[in-house]
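Note that this complex is displayed minus one protein chain, with the remaining chains in position.
The letters A, B and C name the chains in turn, as written, and every chain counts its residues from 1.
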Amino acid sequence: MKVYNPDFKNRIIDHLGKQRFMQHIGFTLDVIEPGSTEGWLNFEQIHQQQKGFAHGGLVATLADITAGFAAVTLVPADCSVVTGEIKISYLNPGIGDKLIARGWVLKQGRKMNFCEAEVLASNKGHEKLIAKASATMVTIFPDDNYK
Amino acid sequence: MKVYNPDFKNRIIDHLGKQRFMQHIGFTLDVIEPGSTEGWLNFEQIHQQQKGFAHGGLVATLADITAGFAAVTLVPADCSVVTGEIKISYLNPGIGDKLIARGWVLKQGRKMNFCEAEVLASNKGHEKLIAKASATMVTIFPDDNYK
Amino acid sequence: MKVYNPDFKNRIIDHLGKQRFMQHIGFTLDVIEPGSTEGWLNFEQIHQQQKGFAHGGLVATLADITAGFAAVTLVPADCSVVTGEIKISYLNPGIGDKLIARGWVLKQGRKMNFCEAEVLASNKGHEKLIAKASATMVTIFPDDNYK
Partner (left out) sequence: MKVYNPDFKNRIIDHLGKQRFMQHIGFTLDVIEPGSTEGWLNFEQIHQQQKGFAHGGLVATLADITAGFAAVTLVPADCSVVTGEIKISYLNPGIGDKLIARGWVLKQGRKMNFCEAEVLASNKGHEKLIAKASATMVTIFPDDNYK
């Protein structure tokens, strides 16, 4: 995979400061590598659905963030990235003290980046895969009117 | 479609009180009919990604909630519903003063309910479709160990 | 939706002559309108999986063809269309004397067209929905190296 913007890390750190929804759910993205990112949150009551498990929408959010920023690491500095579509399969109920998410680019294209992500629930250091996602992340060029 | 639990509305209202994540994002589910539900939120800064649009994860959450509760309206009182998988296509950027979501059951099955949902952004009463979702909502029976 | 190539019908008819796989399965595309297409096949033994139902891959093929050509009706004459991704939900087993498929563009974009398709099994004129699909059809421009 090719990195078009060597300064991708600072670019993403700048983005993170403006990601209000990510902040609202308390997620921290702390690994930013070419073609992949990783992050975590402390699992709290605000993240739960009615049974006390991680809400499916929360899990989808972590997959979307890590897959999307994985694509951002690869695009040129004057391009941006939007989610075209994402599918999340829920493998196990999310319960534990932490949720961990990892996203990566499976295939880099000029206009589209096919990405995947996985979300794990960690309980006292024991990790369990709770969701797997597949997404199309679309590269937006300076002369695109959005998409 | 067949309603197995005539008291489905009260059941869902009871669920809503425990939906911490839904409360955390400020979503209100206010239409609960057999096989479909609808709700809304006031679009605020906390819902935004770095460009000021509705976060993809937030939009996925609204689709998941309305499609999931649409399935809940149909299942027997001793059964529950979990999301098996959901796919969300992002058609337009989410911007406006309100987000509105509608979910419905496309095909009711004994073990699985195929559902769809749409999310709209409303700006001064003018609605625009911003996302469409397709999901498999799984019925959990009393003697299932989850799934 | 905007039609960029008024001669879209002839263009598609020309394509159909080269669609070897479509011919191999015996599918006929006979409705070609701006933003939507429709076709059918006589359901025969060659289309079956081990239980005598329509094979899931066959059903996916019909969804892909009708959704893809729906997108082709809208793109400029010098552009082409490829499937970025498609998801098919199987609602009912496919059994009958005919399979009918309809595809349409849900949201036309410059680079991507969000499409849907449905597949029905017809038995003595009685139609039943057997599958619903959601797809991203990607517009390929003359200066794209494929995608």
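FYI, contacts are C-beta pairs under 8 Å (C-beta built on N, C-alpha and C of every residue); 3 or more make two chains touch, one makes a residue touch a chain.
Computed from a predicted structure; not experimentally measured.
> Which displayed chains make contact with the chain that has been left out?
Per the touch rule above, the missing chain touches A, B, C.
> Out of A:His47, A:Lys87 or A:Arg102, which touches the unshown chain?
With A:His47, A:Lys87 or A:Arg102 as choices, the missing chain is touched by A:Lys87.
> Identify the residues of subunit B touching the omitted chain, counting contacts across the whole complex.
Within subunit B, the residues touching the omitted chain are 84-85, 87, 109-112, 114, 134, 136, 138, 144-145, 147.
> Please output the residues of subunit A touching the missing chain, sorted low to high.
87, 89, 91-92, 106-107, 114, 116, 129, 132, 134, 136
> Since one chain has been left out of the picture, which residues of subunit C touch it in the full complex?
These residues of subunit C touch the chain that is not shown: 15-16, 18-22, 24-25, 45-51, 55-58, 60-62, 64-65, 68, 80, 82-90, 93, 146.
The rule is simple: only the chains that are shown with their structure count from here on.
> For this structure, which two chains have more C-beta pairs in contact than any other pair?
Top-ranked chain pair by contact count is A-B.
> Of all the other chains, whose mean CA position lies farthest from subunit C?
Relative to subunit C, the chain whose C-alpha centre sits farthest away is A.
> How many angstrom lie between the CA centroids of subunit A and subunit C, rounded to a whole number?
Chain centroid spacing, subunit A to subunit C, equals 32 Å.
> Touching two or more other chains, which residues of subunit B qualify?
87, 89
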